[in-house]
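Sharing a structure here in structure tokens format.
In this view, the complex is presented without one of its protein chains, the others remaining in place.
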Amino acid sequence: METLTADPVWTRAGLLLGAACTLAMFSFLWRENAVYRFFEHIFVGLGMGYTVAITWTNVLKPHWWDKRIWVGASEEVFPFWGLLGIVGLLWYFQLSKNRAWLSRIPIGILMGSGAGLIFRRIYGLFFTRDGQVTQSFLPLLVSVDPAAAVRSWNLALSVSAAGLLAFYAHLLLRRFRRGTDLPAGIEIRLAGGFLLILICSAPLIPRGLVIAWDNSLIVLTLVCVLCYFLFWQEARRNRLATGAATLGKWLLMISFGATFGSTVMARLSLLINRAQYLLEQCLHLE
Amino acid sequence: MRRWVITFFTFVSGLFYILEFVLPGQTGTGQALRAAKPHVGEAIMVIAAFAVGLGVIGVCRHHLRKVMLRQKGWPNSVALLASMFAMATFKIWEKYDPPEVAQRLHDLLFLDMYNQLTVTVFSLLAFYVASAAYRAFRVRTVEAGLMMVTAIVVMLGQIPLGDRFAALLRLPWTFTEARLWIMSVINMAGQRVILLGAYVGGLAFGIRVLLGLNKDTLLEKNP
Partner (left out) sequence: MRRNQPRWIYLAMGLSVTVPFLARISFQMPISKPVQRTFDQVETLARDNRQRDHKKLALLVADWEPATMAEINPQVIALLHHFMSREIPFAILGFRPTGPSLAQELAEEVARQRGEEYGKTWCNWGYKTQMDTTIQSMLSDFYTVVREDIKGTPIDRVPVMADFRGMEDVGLVAEFTGSSCLLQPWVEFVHAELRTPIVHGCTGVMESPVYPLLSSGQIQGFMGGLSGAAQYEQLVGKPGKGAEGMAAQSLAHLLVIGLILAANIKEGASFLRRRAWRP
């Protein structure tokens, strides 16, 4: 089949037809109407016809029909490949009332092959050298020069102090609004917590080690989201599990928000393509 | 008896690929399985392709009945059947050196009608996204708030104007950097867990299918 040269008559007819199809589908935005339904049926018909034709020309003809009497390398003849058609035709027993169970044989073959391959798929995706599980074991402490370590330590202490103060302010506000008393010895506990962070992090400075924040956040997200999925029942009884599951839920919401943002771009791109088609190709407003 | 026949075919087709994966290539069986793998794969590809006719038969039955009984909307059914046979004819004919008119008609049907109809149907979603953004996306909980803030940061990060906004607001980072950070750290970890959960579920389902423990779909009695 040769590639065709552009013909202005056919091009114009194609653009007219394309614009009519586009505007007919857009008419649905006003309300459902007969024109929309007509073109919707054409759309379904074209899709089905295309799928059937391409399946025959690209799959069934070269891989089954042309091979049904197969001559091997040493001129021996294999008629068995044609018998594959019998297995394929078992699909159509779905239309029979009494023999519908035969159609489950090809379904079973496809499902079985997929199930057999799942082991190789899981190994290939998760457990190779750059697999998903292997790459989740990330370093939480990384070495940098001591000056950068001190700067990072100062920042970490400031953030911890700010976080503890914010928590204390929240408790005070709760006492002001609802009259709930502060927990006993809360000031001593918060000061003790800050001292603990100071003592535990001080030995890291001579080694020039700092927390790899991104890696720590990734590991925290992995653990908390796993807690949310796996331990949702225990979360009701255990405060640690409740906290981890709640944090996991919030981090998952951030992930879904990111997906929503990307989805908006995807949907808008389709509409922009229609505007480009109608304005540039059909109306030549370039 | 029927159940055993179906389970046998399911198990054998799965066992082939499991043995091919676990047996070393140096053994006789391993080598035989590896030699047979392309032919088995080709056979499975052909068996799967045979199913394409089922959809066609179902659609033809429904719409031919509508046309013959002159039910409501029968002209649409005529259009569906005509377009299906026209597309199939011209697509198959394409392989056998057709005249120029036939090639042009094929291009008209595929490029100027089918492609444009498909893109337009899905482009309607853009309008519904905007409508849903106004009517449905209400922040009433902490989770919804987190989702909204992240969505806005990501949306600003994927357009060129977002960085100009960040410069206007004198932010120490750009929305593009913020978006990349959110996607590569928090979103990446969340999606990794979802992927892990999906594959673990797939593994459990696969084992049940192979062993014939999955009674509800493949092995139920005829209705």
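A and B label the chains in the order they appear, each numbered from 1.
To be clear about the criterion, a contact is a pair of C-beta atoms (placed from the backbone, for glycine too) under 8 Å apart; a residue touches a chain by one contact, two chains touch by 3 or more.
Remember, it's a predicted structure, so these values are computed and weren't measured experimentally.
S.K.: For the full complex, can you list every visible chain touched by the one that's not shown?
M.R.: Across the whole assembly, the hidden chain touches A, B.
S.K.: Name, in rising order, the residues on chain A that touch the hidden chain in the full complex.
M.R.: Listed in rising order, the touching residues are 1, 3, 29-30, 50-51, 54-55, 58-59, 62-63, 110, 113-114, 117, 120-121, 123-125, 128, 130-132, 134-135, 255, 258-259, 262-273, 275-276, 279-280, 285.
S.K.: Please output the residues of chain B touching the missing chain, sorted low to high.
M.R.: So the residues of chain B touching the unseen chain are 17, 34-35, 37-42, 44-45, 48-49, 95, 110-111, 114-115, 118-119, 121-123, 126-127, 129-131, 133-135, 137-139, 148, 151-152, 155-156, 158-161, 163, 174, 176, 180, 183-184, 187-188, 191-192, 194-195.
Following the convention adopted for this analysis, only the chains that are shown with their structure count from here on.
S.K.: Starting from the mean Cα coordinates of chain A and chain B, work out the distance between those two points in Å.
M.R.: The answer is 12 Å.
S.K.: Sort out for me which residues of chain A touch chain B in the complex.
M.R.: 1, 4, 7, 10, 13-15, 17-18, 21-22, 25-26, 28-29, 37-57, 59-60, 63-64, 84-85, 87-89, 91-92, 94-95, 97-98, 100-101, 104-123, 125-126, 132-133, 136, 214, 217-219, 221-222, 225-226, 229, 249-265, 267-268, 270-271, 273-274, 277
S.K.: Which chain B residues qualify as touching chain A in the complex?
M.R.: So the residues of chain B touching chain A come out as 2, 5-7, 9-18, 21-22, 42-57, 59, 73, 75-77, 79-89, 91-92, 94-95, 97-98, 100, 103-104, 107-114, 116-127, 129, 133, 142-144, 146-155, 157-158, 179, 181-183, 185-193, 195-197, 199, 202-203, 205-207, 209-210, 218-219, 222.
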